[in-house]
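Note that one protein chain of the assembly has been removed; the remaining protein chains are unaltered in position.
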Amino acid sequence: MLNYSLKRFVYMLITIWVIVTLTFFLMHMIPGDPFTSEKKVPEQIRQNMLAKYHLDKPLIVQYGYYLNNLIHGDLGISLKYLNRTVDDIIKQSAPASFQLGIQSIILGVIFGLLFGIIAALKRGGGWDYFSMFLAIIGISVPNFIIATLLQLLLASKLRWLPVSGWGSFKYTILPSIALSFSTLSIISRMMRTSMLDVIGQDYIKTAKAKGLSQLQIIWKHMVRNAIMPVVTVLGPLIAGIVTGTFVIEQIFSIPGLGKFFVQSIYDEDYSMILGTTIFYSVILVVMMFLVDIAYGLIDPRVRLAKGGK
Amino acid sequence: MGDREVLLDVQNLEYSFDTYAGEVKAVRDVSFQVMKGESLAIVGESGCGKSVTMQAVMRLNPEPPGRFKAGKIIFDGREISKFSERQMQSIRGSEIGMIFQDPMTSLNPTMTIGKQIAEVILKHQKVSKAEAMKRAKEMLDVVGIPNADRRINQYPHEFSGGMRQRAMIAIALACRPKLLIADEPTTALDVTIQAQILDLMKDLQREFNTSIIMITHDLGVVADIAERIIVMYAGKIIETGTSDEIFKHPQHPYTWGLLKSVPRLDAQNKEKLVPIVGTPPDLFAPPVGCPFAARCNYAMKICYEAQPEYTNETDSHKVACWLKHPYAPKVKNPFEKEAYTSEG
Partner (left out) sequence: MVDISKDKFEIIGANASESQSIVRPSISYWQDAWRRLKMNKVAMASLVFLIFLVLMAIFGPYMRPFDYAHQDLFNTNKPFSKVHWFGTDYLGRDLFVRVWMGARVSLFIGVTIAFLDAVIGVTYGGIAGYFGGQVDNIMMRIVDILYGIPYLILVILLMVVMGQGLWTIITAMVMTGWVGMARIVRGQVLQLKEQEFVLAAKTLGASPGRIILRHLIPNALGPIIVSMTFDVPNAIFSEAFLSYIGLGIRAPLASWGTLANDATQVLLMYPMQLFIPGFFISVTMLAFNMLGDGLRDALDPRLRR
């Protein structure tokens, strides 16, 4: 396990390094320096910026400074809001996105697993069709459509929940549901398949032959084994939720990082775009790392692989 | 066997599967008994209903698609075919233990061996978790797994095939059941390991005085473990007798075919192995006559038209074949010749 984790960790570091380097050189492919692309930067500030970011030095030296800045968490200054650093904006807006993301993941994973388990146990029943229907919606309808539909129906028409904005918990309900939708449907579908697979395994027959009750068999022998393949897709699903916040925050006017990010694309605020990209990438790569470790922890075949004991 | 008590009595069992393609009549009118302390073998080609028969006794098959159509199963004086699922749960694992064919897939890959053994103890006996683990460890000793202290915390993938089957035996015997059903326990193992597992089962049977039902498609395996043998074909029992009767005086052409097609550990003559040509009939629509007719070299017109009745050769030896009918021509029994001329 130690070996495995270490290997994953090294991979994570390399991936982050590749992303950062890629970002740096991509940034320098934009004609001119990042501060000339928008005419609204006053000359004085521009000079300061150039000096501060050493943009007058050779590329490789700049790369060094850039890495150094990154390690110290300095992502640069927003070109739109010249008095604010990208770090500031992230610090201020990330918590809303974070809350939204966490709520959606929890919602998606818990209900996804639940629906999948029930659908498999009651194969061919109403629940099975319901979860199949959810899965079809989940893979085919883009989340911005689902979000808009929920907003128009539950908020504008029925007035059960606020249309948009951010504040108390009730503001988070619709966006969380919209954001978790595809995760929920994919997990429920995978869990269903995986459960059906496990139900047919010989060790379930062994468990039954031991005299265990149906509930004991489901809980101790089926779910634990069936969850394994689902964990492996958790990484991409989390990535989907994170990128999903870009549109969901836009639609529900949530002052989160996703909204700022998309706005910065409209505004061509390059330093904001690049800083945020790195921030997102690092978060996601770390998440994937954690998912890998979690997988290792629940699967003894990985946990005990060579060097584990 | 006469003076021993009956432990399991299966009467006219019929078991089917309702699939989208129709009813699979997997077990058709099967009756047999197992005595206390006896070891019985059920043999036949794969797909002939051996596993389904025993799973019907334990009611392990999900229903649907499985369906208990008819019959009575009496175990230790109780009619368990009338039991509720909950009552069955108290029998499974405690009074009847079962071992399956493939030790690679029969153990839960994400649970330690110790927990898997302790689980069955905890289910049926009022003991603490620690006590259950202690007994699990003792069971590992009993089935001949060394280093039980360490082994108990390992996962199935850390065990070899033979070790896993030993662990399965430990699970099946942990609650000292009266009956052990072993469904092809050695089929998936190497030949040398097979012999070890068979020896272990024989030893444990003597030690615990358990009755054993051993399912196998390999007559060689049962030769020295079974007292009595049931030969099944296409969901029916076509011949049954003591081990001696089946090996020395087999009466049914299918049994002859089986004996010729398996290498026998005890056979002195190095006769060529002759596989039985063809495949067992479709159980969706079993033939009206003798199910073996299409593959039987001795088949007569009547064989295609009606099922043969059972004929008693001796008290213990029964066979279902039209060759036993008084009208039938006398055919040379290839095994009688061997038994009386070459050895006698």
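Residue numbering begins at 1 within each chain, and the chains themselves are lettered A and B in the order written.
Just so we're on the same page, a contact is a pair of C-beta atoms (placed from the backbone, for glycine too) under 8 Å apart; a residue touches a chain by one contact, two chains touch by 3 or more.
None of these values were measured; they are calculated from a predicted model.
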Residue of A:65, A:98, A:130 or A:144 in touch with the missing chain, whole complex considered: A:144
Candidate in contact with the missing chain, chosen from B:4, B:78, B:129 or B:325: B:325
Omitted-chain contact residue, chosen from A:3, A:68, A:156 or A:214: A:156
Positions on subunit A contacted by the hidden chain, ascending: 11-12, 14-15, 18-19, 22-23, 26-27, 29-30, 136, 139-142, 144-145, 148, 152, 156, 193, 196-197, 239, 242-243, 246-247, 250, 262, 265-266, 270, 273-274, 277, 280-281, 284-285, 288
Absent chain, residues of subunit B that touch it: 277-279, 281-282, 287, 293-302, 304-306, 322, 325, 327-329, 331
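In this section, only the chains that are shown with their structure count from here on.
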Distance between the centres, which are taken as Cα means, of subunit B and subunit A, whole angstrom: 53
Footprint of subunit B on subunit A - complex, ascending: 201-203, 205-214, 216, 220-221, 224-225, 228, 298-301, 304
In the complex with subunit A, residue positions of subunit B that touch it: 55, 58, 60, 85-86, 88-94, 97-98, 100-102, 105-111, 119-120, 123-124, 155, 157-158, 168, 171-172
